[in-house]
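Missing here is one protein chain; the remaining ones are kept as they sit in the complex.
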Amino acid sequence: MTRIPLSLIINGQTHEVLAEPHRTLLDVLRTDLGLIGTKENCLEAECGVCTVLLEGAAVNACILLAAQCQGRAILTIEGLAAPGQLHPLQQAFIDHGAVQCGYCIPGMILAAKAYLDENPEPDENGVREALAGNLCRCTGYQRIIEATLSAARALRASPSSACRETAR
Amino acid sequence: MTFDYHEPTSLREAIELGARFGVDGRFLAGGTDLMVQIHRGRLNPRHVVSLQCVPGLDAIEVDGAISLGARVTHRRIETTTDFQGALRALVEGAEVVGGHQVRNVATVGGNIVNASPAADVVVVLLALEARLTSLGPAGERTIALDGFGTAPGVTVLRPNELLTRASFPRLAPRTATAFLKAGRRRAMEISIACVAARLTLDAALERCQDVRIALGAVAPTAMRARSAERYLEGRPLTDEVTREAGRIAATECRPIGDVRASARYRALLVATLVPRVLARCLERIRFHTS
Partner (left out) sequence: MTQVTRIVGRSVPRMDAPGKVTGTALYAADFALPGMLYGRVLRSHEPHARLVRLDTSRAARLPGVRAVITAPDVPDVRYGGSVKDERVLARDRIRFAGQPLAAVAATSPDAAAAALAAIEVVCEPLVPVLDVAAALAPGAPLVHEAWASYTALPILHRDRNVCNRARIVVGDVERGFVEADRIFENRFTTSSVHQGYTEPRAAVAQWDSSGLVTVWSNTQLPFEIQTTLAEILQLPPSKVRIIVPGIGGGFGGKLRIGMEHFAALLAMRTGRPVKVMTTSEEELTAAYPRQPAIVEVKTGVTNDGRLTAREARLWFDTGAFAGSGPGVASVATLMLAGPYRIPNLLLEGFAVYTNKTNFGSFRAPSGPQANFAVESQMDIIADALGLDPLELRLKNIVREGEEGPTGQVLTAVGLEECLRRAADAIGWRDRRPRAGRGKGIACGWWTTTGGSSGVYVKINPDGTVALNTGAAEIGTAALTGAAQVLAEDLGVQLADINVVSADTLSTPYDFGAQGSRTAFAVGNACRAAVADLKRQILALASKHLGVEEHALALREGSVVGEGKRTTLGELARISQASGGGLIAHGTFVAPPTPYDAKRVEGHVYPAFHSPSFHAHAADLSVDAETGEITIHRYVVAQDVGFAVNPAAIEGQIEGGVAQGLGQALSEEIVYENGRVLNANLTDYKMPTTLDVPRVESILVQHPTLVGPFGAKGVGEPPNIEPPAAIANAVASATGVRITTLPITAEKVALALRARAT
């Protein structure tokens, strides 16, 4: 099988990979690049654990061909904050007890980020609507919603806290 | 299992590739259906032709007739200012598909050519009397959306043709649209029944001057409820009349029972949702003209 050279801009860094054309971004992230923070489950865009941001928009990496991402900017959970630091969403998820098993959380946080980037003053219903594509089986969502609303407040109060990564 | 990937950069090149691969090829837009079908082993294309670098497929035009490029995403429909008024049904149809992740990539064109009887936006476009434009080696042709799908997953589009846009006429004065769906959950649902309507009232805002009602997930393709439409024309839109329209629509639809719902419940939903959709239209017209 022919493999095609791909240049993927992930978390601000360019990664060169050779991949068969049918392979998904999810597979390449996890298998070739070791970026296991992006999770794998249903592979049919139903559960949201593989959510990454493609040019700022939340997408399911499981139904996106890696080839479609040539030269496009991808943000994964690993790039949300500098090493050793936490994005306000990450901090809020910890503080609000929004995490249980945690497997849905990277995708959840990225979906929340995409939403907050466009809607800095969200209400509860808006957050619920924005996260409807991310299944969580542990939490009942309540603390996830609260954490997201709280992170929105923190981001409004101190927008610089997220500047570093949005500049990427 | 595996395929070659192509990324044409012009419509012409896309058509050429489509013509060359014929049934071995598939155009890829958002991939929300194609990639799932491939994952389930139901489709096994040898060539996947991505449309993401083809210019001119993602325009929304609202001067004169309204036109949606094939690659316009659901999310863009939701957020288009021009659709927040009388064309609200488009937004209502788009915003109930999948989650944000799906709507960020799922396209109008993909939704139409997949020919799922439950495709929400297609049902809205049917009520708007949309016509489709396709491009093939023989040039461009237009096809009415009504009749475009012939069975689940089957359309009159030829293998070497590419759907480029869907367009529909501007709405007449005193017109509104609305869309409602039913599913087991409040999100991430494939409709078990959905209804779209475009309603035009007479000058007195009493009687139905013109109406189009489209139904989803209650026949092998999205369908118009023509008997209900005929019944409504010229009648005052009382609760009794709209309920009767619902009953008529319920008798003309041809639902099946499957894992999502029984045929009987689907018909019951049509009977219920038709009057509700009409009531919404009425409310909107009266609100906007008062």
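By letter and in written order, the chains are A and B; residue numbering begins at 1 in each of them.
Methods note: a contact is a pair of C-beta atoms (placed from the backbone, for glycine too) under 8 Å apart; a residue touches a chain by one contact, two chains touch by 3 or more.
Quick caveat: nothing in here was measured; it's all calculated off a predicted structure.
Contact with the chain not shown here comes from a single listed residue; of B:A106, B:C194, B:A261 or B:I285, that residue is B:A261.
The residue touching the chain not shown here, chosen from A:G12, A:G56, A:G102 or A:P159, is A:G102.
Here the missing chain is touched by one residue of B:T79, B:S227, B:T251 or B:T272, and it is B:T272. Within the complete assembly, residues 20, 22, 27, 30-31, 35-44, 46-47, 49, 76-78, 80-81, 86, 89-90, 93-95, 97, 99-106, 109, 127-129, 131-145 of subunit A touch the chain that is not shown.
The chain not displayed touches subunit B at residues 1-2, 40, 99, 182, 184-190, 258-262, 264-265, 268-269, 272-273.
Going forward, only the chains that are shown with their structure count from here on.
Here the spacing of subunit A and subunit B, counted between their Cα centres, is 30 Å.
Taken in their complex, subunit A has these residues touching subunit B: 1-2, 4, 20-22, 24, 43-46, 48, 51, 54, 57-60, 62-65, 67-68, 70, 111, 114-115, 129-134.
Taken in their complex, subunit B has these residues touching subunit A: 1-5, 7, 28, 31-32, 35-36, 38-40, 48, 50, 52, 75, 98-102, 104-105, 186-188.
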